Structures are given as structure tokens and as C-alpha cells.
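Removed from the display is one protein chain of the complex; every other protein chain stays in position.
Lettered A and B in written order, each chain numbered from 1.
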Amino acid sequence: MDSAFIPKGVKRCSFGTFSLGMLVLTAIVFWGFYAAILCWLKGLNQTNMNDSYGFALWIWADLAVIAIGGGAFFTGLLRYVIGLDELKNIINFAVIVGFCCYCSAMLILAIDIGQPLRGWFIFWHANVHSMLTEVAFCLSLYLSVLAIEYIPILLENRKIDEVPFFHNLGHTMHGAMAVFAATGAFLSCFHQGSLGGVTGVLFGRPFGYREGIFVWPWTFFLYTWSAAACGPCFTMLTCKITEKISGKKLVKDNVYDLLGKISGWMIGTYMVAKIADTLYWAYVTSPSLGFAVMDYYNAHPLHHGIWILILEIVICGVLPAMILISRKGRANATLFTLATILAVIGVCLNRWVMVMTPMAMPVMTFDSWVSYFPSWQEVATTILPLAGGIMIVSLSFRYLPVFPQEQELNPVD
Amino acid sequence: MKIDRRSFLALGIGAAAGTAFTPLPWKLTDDLSIWTQNWPWTPVPEDGDAYYDHSVCTLCPGGCGILVRKINDRIVKIEGMPSHPVNRGGICALGISGPQLLYGPDRVIAPMKRSGARGEGKWTTLSWDDAIAEVLDRLKKLEADNKTEHLACICDTDRGTVPQLFKRMLSLFGSPNFMTTPSMYDSYEAVLKKMHGRKDTLDIGFDFENTDFILSFGSGVIEGWGSPVRMIMANSAWKTKKAKQIQIEQRLSNTAASSNGLFAVKPGTEADLALGLACVIMEEELYDKAFTGAYSTGFPEFRNMVTKNYNPDVVAEKTGIERHLIIELARHFASAGTSSLAICGRGKGQTAGSMMEFMAVHSLNALVGKINTPGGVWSVEHPDYIPWAKEMNVRAAIAGKKRIDEAGSPVYPDSLSLLNRLPSKILESKESPIEMLFVSNANPAYTLAGTDKVIEALGKIPFIVSFSSYMDETADQADLILPNHIYLERYQDVPVRGGLARPVIGLTRPVVEPQYDTMHSGDVVLKLAKGLGGQVGEGFPWDDYKDCLEKTMADRWKELEETGFWTDEAYQPKPWAGAFGGTYGKFAFSDTILPLPDLEGDVKDYPLILIPKESMRISSSHIGDTPFTVKTVPDTELKGKTLVIEINPRTGKEQGLADGKDAVLKTPLGQVRVKVSFFEGIMPGLMAMPKGLGHTAYGKYLKGKGASYNALVGPMEDPVSGQDISWGIRARISRV
Partner (left out) sequence: MKKESSHEPGRKYGMVIDLDKCTGCGSCMVACMAENNVSFKEDESNKLDSITWMRVYRLTNNKPFPETEIRYLPRPCMHCGGKGDLGHSPCVSVCPATATDYDHKTGIVSQIYTRCFGCRYCMAACPYHARYFNWWDPIWPADLKKSLSPNVSPRMRGVVEKCSFCFHRYQLAMERAYNEDRRELEEAEYQTACTQACPAGAIVFGDLNNPDHAVHTLKDHPNAFRLLERLGTNPKVYYISDREWVRRSGDNYLNNEKTNTKPAVQEHHS
């Protein structure tokens, strides 16, 4: 039915199956928008946030999607700036996934603020000292860059490409992509970093607070590094999921191997820095503020226990780094996938802890730990961009020539 | 022109770019900015010149002077009056939130007649003329049936012109049944009658500002006892000059926490401790011999009785306080700095106390010679400024008629009013001996112990007239509501009975026009009296209430209008010679000890004791709390609509409870679902319950929040005074 739009030389599932999948996703998106509208019309009393837990599920989701969306800028950097040519076979996908992630972040922020119609005050009355100002500027600029990177891929749709204007536009834009990729990489570095700065600068919150250089706390650099390290893992993971669902190989193993190796080394080096940071924070920064490190982990062993630190650093950090660095680990498909999953969990967990524990933890001695569980509106609006993202990826995969190696790997007889 | 894709695109981009250079987007952005900053449903308070007007707060017996901040004709703030002798600029949370009572949603905004069943909350408004005519009809019927004493009236106090107008109307009409809301002042008055032997009514006063040692038998010095703001100020002054305060109590009340030492006696043994201290003071010859010798009677007998029955060993056993501590405390009390004084009246003093305890504590003061001396306990003559309250012909009108509560009868000669005995008297009779009840500035359906019985008794009264400004529990049970102006809308004299060491009369002034269709209760009484005519009508020779007030205040009126208060700055109590009445003109020690009634409930079924917990943040009198004061109630007292019970962690665990979890609290009078808060600051075996919550009336900011203490405890009659001296009840608690 829609075969005219499907790229030449590839096979896609039936329109019926596809529509059914889209229908389910659309339903989820509507549910999410319903929740979002409730929040906009009735206010944030629709959430379970409170004055102690002003940052919660949404802010975590924001930080997490941006971290895992880091595959776009880092792969772009490797492909266009460093010049690792093999990565052209996955860069389109990386850009689309990144674009989805950043759209999600934007959408969630628009729901999260108490006065959405005043959101632009952040630009109009910008406070240059605020990490959130930096976030806002970089986020919106980088989202524009991603959109610009996405456009030429869009223009490659069979039908659109038939229009000479679009064909030429796409061609020209492709030529300029290195400039955009470089700009994007630069913006995203700052963007990821400023997100790290968001909690790192909170000198009133010992759990999140980090020392650093100039105006940047160490988390600034750790966030950038971890996004660069784990972002590609998410790209590869989603790519592998796409392969699984579509039932065919889309990217050659040497591409995975290369990106996996780089990721592995990035995670490895990140872990060295993260462990150093953790030790300095635990044994120097915190005690100087009157906190023994176990004060952070003792109160609620279930929600905020030390296990979470071990899980983040050892199981979701050191372990995937070791797998991906070793040739044998990369060669084993199961281990490889496991490593990407662990890395993604690791970076999300890091963002989770950095958002949740500083909110939950009492700083005044006579205050108490606060627990929080998101309302359905928060959950729905967090799932909304996830479903939306899957829709965009599915549509892109169906109608755009995302994977240059697909034809070669899956010859249509 | 053919519009192809390319030109369409160009047009679109061009239009967008062009628009960006027009003022349109900027205008829209500006509008958006303004609109998001000014939502029409967020109120914009009307501006105007600010000015202050003075008045007096009547929300508790404290009698604080207030400055009312106004913008045009609106009250926007109430502050303390710095020049006022009672509060010197300080003010309590309830006093500040007065505007919320004035403009609040719980006011009765017009005369109302009940149109459904009692307590059903169905009302129809009627005109003031119709309302007054209806009351008159019923009064005339009582008169015709020769049942005038079947009319009763409950006021908050008998002080001041408004209660006295009610009382006068009742008397001239032929009813002695004028009753007042019980409080510790009833006990203190009875003590002064008994031990000072004076026939005229005296006010108890405490020279706190000049004392160095305060021994408090459970009094919530900083929790609303006496005149609350004055007490908090005195407490701060004690800290500054390093005066000592010792608290005798079973839990770490704010007063106990602020004190220099807590003596946690076993509950109900306060009087024993007082007598134990007296014993030490007498045995160690630390007492004031000048006083006991020349100015007292009955001392040898008292001494005999006390040394025989209350030696430190016996008292240590009874109270659970170690012997040496009792001895040290007694020595300290008898020899502290320039002065020491002992006080009683539990919590806020909103209930009477046992005569045994009050007399024992007063004897302590007498032993150390601190009666009517600087820094001591004073009997304060009050400025007898209502001459018409004493006219003999008024009393004659009720000669021979018996009070239903038996106050002043040979059984309870020292009590003026025993409202606590009214419910059982009504319930005992087949037909209610009270056929018509007036309730003014009182809310017995909430403040009297044993709420169920009180409401049952009210239910038997054929006609109840409430003068309440608010839709409170008693108004809920009324047949007719004749809403009074609230204190910010009316004139009224406020003679302060808060344990002050000098007489103070405040003047409440109408700082705003009445906001609703209300009428001053004084004017309503005048209208009723005139409507009745005859002897009653003649007894009220004033045009209206204001006329009555001005004439009554006479020389003091001008000063009152201008400054808001009258006081006798130089007041000194009578010296010992001349201070006391009775046969010998001496202070009378007493050796009669009547045993106290046991706490209600069986120990086996009810192993724990429930006591009230009072606080400045919750009003537990006839005034209901405001949205602001409810906001200050901590979540260790109220969580959602559930009351939180304070219990010692050890006891809690023994009872199988968990901190913060739900439980069922049961007393012989009822049960309620509560949450549990473990707190080390309460004696094991006890539970404390915030008093002042659990209203069944008022609006959504108060109604149904928590549970009412008075609904769970019953009255406990003092064998001497007949007053309700209940201070707790046996209880049990179990997990749900």
C-alpha cells in the first residue's frame, strides 16, 4: 500500500502489521498527552512532587535521555571530525535516535515547569551563572543542529527525493554536515556538561555537590564523558533491537566492533575518573561538610543503599568496559549486547542517583528523608516521548534509507 | 501565476521572515508575558492608605490589646499593641488570624431558624424582628406558665457588661440559672473564698514579673495558661534574669521543655507532692512564721495532718519522685531569691482543678508567706465598675428559686456556676427542667467533657437560642441563631481575668462596620427585655448597648475610647492585715482532705491513661481555629483528617504499635482511629492527644479534622466544689 514510499531494494513488513504497531504507539502517545494536558491545565499538583522533591522522575528522564542520546554527538564527532569512515553506516541511525532523545527532553521540560508559557524567560532574562541557562541554550541549539542533521536523511525518502529542489537541498546539506557535526559536538559537550553541573554546583546539597575547576564541577566533565561513552552503546543497542524486530542484519559487525571498542575505552577511562571522583567526594569533600559517606547510604538501604553505587560502578561500569575493551568480549554477541545494556543502565542509574538522592536526603540534621513515588501522570508523560521516539525511529526505518549496508546485507531476490 | 512547490515554499519562508520584522510576534510575546504574569483569577488587593485602629482581642481570656491595620474599609492585619499593659506588642497566632474569622466562611451571616432535625444543618434565614418576636413569644409563655426558672443561659464568663446584661435579664425575668463556661478560675475563686474568707469576688493574680522561682503544677505557662502572651513574655523575662521554673507534669510540654527541671510525678498525685513539699518546709522550719503565726488560722491542725500523712517517704512512694529530690525542691522553693510562687490549673487552665490540689498549692504559697507580697500570689480586687450588677431588687426577683446545678447551695457553697452538672441534671429528669436555653460566647457542645451526653441533654431542651457569630457545634444544636457581631465589629468592655497582678479593663471597638446581618448581643438582650416589659423592661433603662456601656464606664469611658484600656498602674494588693475576711480576718489553712475520685475506666480493660496535650497553635475554647492556625498544627498532631496520638516508644512497642502507623484508641466513652507518633517526651504508660481538634461543626478548614478530646473523656466531679476536674481517662490502644 505504501510501497512507493519505501526505499528501493529493501523489504519491510506489511502495511497492516506496521499500522497495528503504530496504532498501539499512538494510543500510548495520546495517553501521555492526556496526562500532559492535565498538568498544563490543572498544574503540577497532578504530580507527586513536593517542596522537598522539586526535581523528580521528569528531571531524571531528561538527564537520562540526553545522556543516552549522546551517541549522536559522539558518533558524529568520530565520523565527521575524527574521520572514522566506517561509522557512516550507523551515523544516520545515531542522529535519529539522538533527535528523538532531545525532542523528549524538550517536551518533558515543557511539562515540568510550573509556568510553561513563561518558559522563554530563561532566554529573555538569562542568568549566566545558572547551569540551567547553559542547559537551555545548549539544548535548544543542539536540538536545532540535530534537526538540521536529520533533514537530509528525511530528504532521502524516495518520493521526496524525486523533487529536484529537495534532492539538491539534501545533497548540499550532506556536504555541510561536517560543520554541523562539529558544532553539534561542541554544543553537546557543553550541554552534557552543564547537565552534570546542575547537581554538581549545588553546594547546599552535599550528595550532589562536587568541587571542580573554574565554574565547572567535576560532574560537568563526568557527564560529558559518560554520555560520550554510553551514548554509542544506546545507539548500538537500539540498532540491535531494530535488527531483532525487523529480523535482519543492518550494520556490519566491524562497525559494531569499532564503535564498541571506542565505547569500551571511553567507559573504561570514564570509570577511572568516576572512581577517583567518588573517592575524593567520599573521603575529602563530604567529610569536610560533616558527612560520612555511609550517611548517604544507611538510612534507606532499599532505595538509597550502597548497592546502588556498586551496581553503578562495578556492574554497570567496570564490567561493560572490560567486555567491550576485550576482543573476545566484543566477539561474543551475547556479551556484547549485555555490555551495551549494562552501560545504558549504568549511565541512567548515575543520573537517577544524582537527581533522587540529593532531593530525598535531609541536609538539616532535624529534617528527615523524603520518599517519593511518581503519579500516573508523571509516568504517562515520561512514557509518552519513549513511544513517540519509537514511532519516529520506526517511521524513519520504514521510509528512509537509514542503513547504507542494509541492501548489501539483505539482498532482495 | 502558477504556484508550484518551489514558489510556495519561498512564499512561506518569505512570509515567516517578513512577519518576524513586523511588531506582531513581539506584541504577542509581550501579551503572553503579561497574561502569564497576571492571571485574572489571582486576586489583586485593592490599594489605599494604610492606617491603624486600636481594639482588644476577645478570642481567649488573655485580653490583649491589638492594633488593626486597615486599607480603606478592610482589615488586612492584626498586630499586638505595644502600649498595652497585658501584651506589650506581642500577639498570639490566633489573635493575628482574626481577619480570617471576620471574613471567613464559617460565619453566621443572618438570623437563622432551624428547618431540619437538630444538628442536621438545615436553616432558613429570617428577619431580626421575626427572630426576636419568636423568642419573646416563648419567654412570655414561660412567664405565663410560671416557669421562669426554666430559662437558662450559658456565657463564657460573668465578667463585663454583656454577660451581666444576660444575667440581669434572667434574674429580673425570674431565673437564677445563669451559668458560665468552667475554667481554673472557678477553682481559684473557690480557693480565695475558702482560704481568704472574703465574700466579695476576688481575682487571682500572680506577680510573675517579680518572682525568681516558679513551681508549676502542670500549668501550661507558655501554652495558653493565664493571659497567654503575658505568660510567654514573663517566661522570656525569667530566662533573661535567670529565674528558675520547675514543672510538674507527665509529659514534655513546651512549658516543661522550657523549664529548668521536670518532676514527672505519677499522674494524679500532684496534690500529694504539694503536701509533701509543705511537710518538708514545716519540718525544716522553713516557713514564714510571721504569716502563719499572726495572719492565719488552722495552721497547727494543718501541720499535724500534713506531717502525719505526707512525709517525704510516703510522698516519694505515692508520686514516684525520689525522697531527696522532694526535699531539695522544698528547700529551693522556700528559700529562692526574693520570691517564689506555686501555680496550678492544668494546661491552659480551661478546666477546673481539684480543691485538694488547688488548696494544697495555695497553702504552699501561704507557708512561704507569698500571699499578696511582691513576686507572690495576689488576691486582686476587681474594679467593681458595673453598679447595676449588684442591685438588691434584681436579686430579690429570684429569691427562693433554686439553681439547677446546685451552685451556691449548701452542698457547693463556694461555687458560682457548675455548668458541668447541667447535662446529667437534664438527663436524670423525664422532662428537661430547662425549657429554653441562651448560649452566648460559649460552645458547650464541644468544650464540655462527655460530648455525647452534652448533646443528648441539649437535645432534650425544647428551645435553644445561640448567639454565636460562627456556625459552631452548639449553634448546630440550636433552634434559633441570633448572630452577634464579632469582636472587630462591636463595642464591649473586656475585664481581664488572666491572672494579672493588677486590674485591667480593655475595650473592644468596632474597627469595621458589621460585615453581615448581625446584631450586638447586648442590643438583643435590651430588645428582649423591653419586649417583655414590666419589671424586666424597667430594669434596662438604656437606649441601646452602647448607651449602657458608656454610662456604665462613666468616668473611664473617655480613656477607654482613646487608649483602648484602663488599668491601675500602681495597684498593690492588700497587706496581710486586712486582706482576709472570715470570722477572724485571717488566712485559713485547712486540714480536711477529701479523697479524689478515681480516673474513669477499669485498669484491666484500659491499661493506659489518655491525657490532653494543649498548645498555642490550637484553640480549644469556644473559638474555632482559622485556616492560618490550622496550618501551624504539626504533622505529629494531625495527618490528613487523622489525629495523631503521642506515645512513649517503649509503651508503643509494648502495645504492638509502630511509629506513624494507624491504631484504634478506645476509652470507656468511645473510640477513634488515630495515627501513632512515638515521642520520648512522654511518660511510659500515657498517651497524649491534642486538644481542640475533631470539630463536627465549622467549615472545611476545621470540620472533621482529627478527633475531639472531650468526646473521649467524661466529667469527674470534685467532692468539695462540684466542679469537673477531669484531667484524663483510662484508655487502650491497638493496632489495626
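In this text, a contact is a pair of C-beta atoms (placed from the backbone, for glycine too) under 8 Å apart; a residue touches a chain by one contact, two chains touch by 3 or more.
All values derive from a computational prediction rather than experimental measurement.
In terms of the touch definition stated at the top, the absent chain reaches A, B within the entire complex.
Within the set B:324, B:653, B:700 or B:735, the residue that contacts the chain not displayed is B:700. Considering the full assembly, A:136 is the residue among A:66, A:136 or A:390 that touches the omitted chain. Among A:272, A:370 or A:395, the one in contact with the hidden chain is A:370. Residues of chain A in touch with the missing chain: 43-45, 49-55, 112-116, 118-119, 121-122, 124-127, 129-133, 135-136, 198-199, 201-206, 287-292, 295, 358-359, 363-367, 370. Along chain B, the points of touch with the absent chain fall at residues 37-39, 41-48, 50, 69, 71, 74-80, 87, 89-93, 96-97, 99-100, 102-105, 222-223, 228-229, 232-233, 235-236, 239, 252, 254, 257-258, 262, 264, 515, 615-617, 627-636, 638-641, 648, 650, 679-684, 700-701, 705.
As a convention for this text, only the chains that are shown with their structure count from here on.
The touching residues of chain B, counted against chain A in their complex, run 5-6, 9, 29, 32-33, 35-37. Within the complex formed with chain B, the residues of chain A that make contact are 115, 117-118, 120-121, 163, 165.
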